[in-house]
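Of the protein chains in this complex, all but one are displayed in their positions.
Up next, chain A:
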């Protein structure tokens, strides 16, 4: 159909066809999708919600106190198919899109973000293999995750380099058919429980070499000699999640375990984030939703000055603002997830979602404690845990400040076009 022909069509066409034509050329307006979840999405959400509320919520306080790894809950989530959703179907997974995975993540996070982070770390560790692995690597390392409930981890951060990924010092030197790795990683979620790690190490020693060529991504079996997980770190919140430092001392990695090739690591590591930031935002939203529900329930039970505290405007306005934040965070992560599922670059939306959700999770948790008053400060009530758990959402998977760097760069970049 020639352009002249299509123009003639447009002249005579109904408004409906014009709308379709306009939307075809302006994909950013095609966000009409989100009025209703599909039946399958609703069913997935139901299973995750039921599991979270009936099994995670009652068990979470004791895991928080003891810091014990919640393996029974993780195993159950694995049996129900709530984990490893991103693994492609030919490796035994369900090949879920990021949107569906986010729906599940929000529900699990409602139960306990410590448990949910342990589960989410699997997705983060797997994502480089999913986006950059060759068939043999995918079948080997993703396949085994669907055969038994195994964990994996994403090893990039070091004691001296977090936000500045290009500043990592772990060295990988090629020796024959192997790479020998030496270095220190830190704050690795599932560090002590992983069956294998995605590792980012520097392969080009030349300090002038650009970041986009200097690093390589590896898959490392956790039982490789020289891999030494440190002690489980005692953190402020999400205490059931296993976070450790890991020392790599002359660890030998076969060249078959290099992702794509030498020098491709930085791009792979960053590319994984576009797919894992929306679920992290979803997790923060789940926590904020929990804060809102607990605070609302309490406000309808507790009385002061002769009325339920929910009837005092100071409290009802706090709840209203919490509700606003939760709804907007949800829409933000859904947009980011939907964009990447459509095959588009979603960096801008993913950063907005993660930054916003992390911030509001902290605000909603603090407001929930406020609404509970003295009881909120006490460990017998569920909200103080939410406040401790929320803080990390402004730090991991790209700090609040790094997200703002990314958003400003994307925004100014668009403006200059």
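Here, a contact is a pair of C-beta atoms (placed from the backbone, for glycine too) under 8 Å apart; a residue touches a chain by one contact, two chains touch by 3 or more; residues count from 1.
In the analysis below, contacts and distances are computed from a predicted model.
S.K.: Can you pick, from "AP-1 complex subunit gamma", "Electron transfer flavoprotein subunit beta", "Exosome complex component MTR3" or "TAF1A polymerase", the UniProt protein name of the chain not displayed?
M.R.: Matching the unshown chain against "AP-1 complex subunit gamma", "Electron transfer flavoprotein subunit beta", "Exosome complex component MTR3" or "TAF1A polymerase" yields "Electron transfer flavoprotein subunit beta".
S.K.: For the chain left out of this view, which of A:70, A:85, A:128 or A:398 touches it?
M.R.: Counting the whole complex, the residue in contact with the absent chain is A:85.
S.K.: For chain A, enumerate the residues touching the unshown chain of the complex.
M.R.: Residues of chain A in contact with the hidden chain: 39-40, 43-44, 47, 50-51, 79-82, 85, 94, 104.
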